[in-house]
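Heads up, one of the protein chains got dropped from this complex, but the rest are sitting where they should.
Entry: subunit A
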Amino acid sequence: MVRFKNRYVLCEVVSEDPRCRQCIEDRAVGLAVREAIARAHGDYGLACCSVSFTVKYLNAYTGTVLLRCRKDFYRLLCSALPFVRQLESRNQRYPCFFNTLHVGGTIRTCQKFLIQYNRRQLLTLLQNCTNEEERRSIRQSVLSCSLTEEQSQSGDEEDDDDTETD
């Protein structure tokens, strides 16, 4: 009743240019998303969505981004995400687009989804493997990714507290 409810949107940044990966940082992504919201929904949309808007988690190697916004306005954010066309940072622009993977109410549900998704990606990579070395390392990663209570083991997620005291 007194808690502020948020929605966490998990997306993946897809780009053709491999150098775009270096450009994925929280300020650049936040700016790109805000600009897309402003173009799609105007000043009202931008103001609504930026009430509790942050980039909670970034993974530059896989291009995974976790955004947070208020539950009342998450539709504005979700419907503006397809309009993101480029990422800009340090005077470099890279054309890219955002692929929404999952919308969850807490960081933990998004984390669970991301672990399953990454496991599936690893399995796909396993099929395209050429080297026996690579195969072994991928098999090991697939076996070791799981969500544990004290500390996450998949290597790239951090267990975060989801209740906010505002």
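Please note the rule applied: a contact is a pair of C-beta atoms (placed from the backbone, for glycine too) under 8 Å apart; a residue touches a chain by one contact, two chains touch by 3 or more; residues count from 1.
One rule holds for everything that comes next: contacts and distances are computed from a predicted model.
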Query - Protein name (UniProt record) of the chain left out of view, among "Ribonuclease P protein subunit p30", "Aminotransferase class I/classII large domain-containing protein", "Elongator complex protein 5" or "IBH1-like N-terminal domain-containing protein" - result: "Ribonuclease P protein subunit p30"
**Report entry** Listed residues A:Q22, A:N99 or A:S144, member touching the removed chain
**Finding:** A:N99
Query raised in the report: Thinking of the whole complex, not just what is shown, which of A:R3, A:K71 or A:R120 touches the missing chain?
Result: A:R120
Report summary line: Note that subunit A touches the absent chain at residues 14-16, 39-40, 75, 78-79, 81-83, 85, 95-101, 120-121, 124
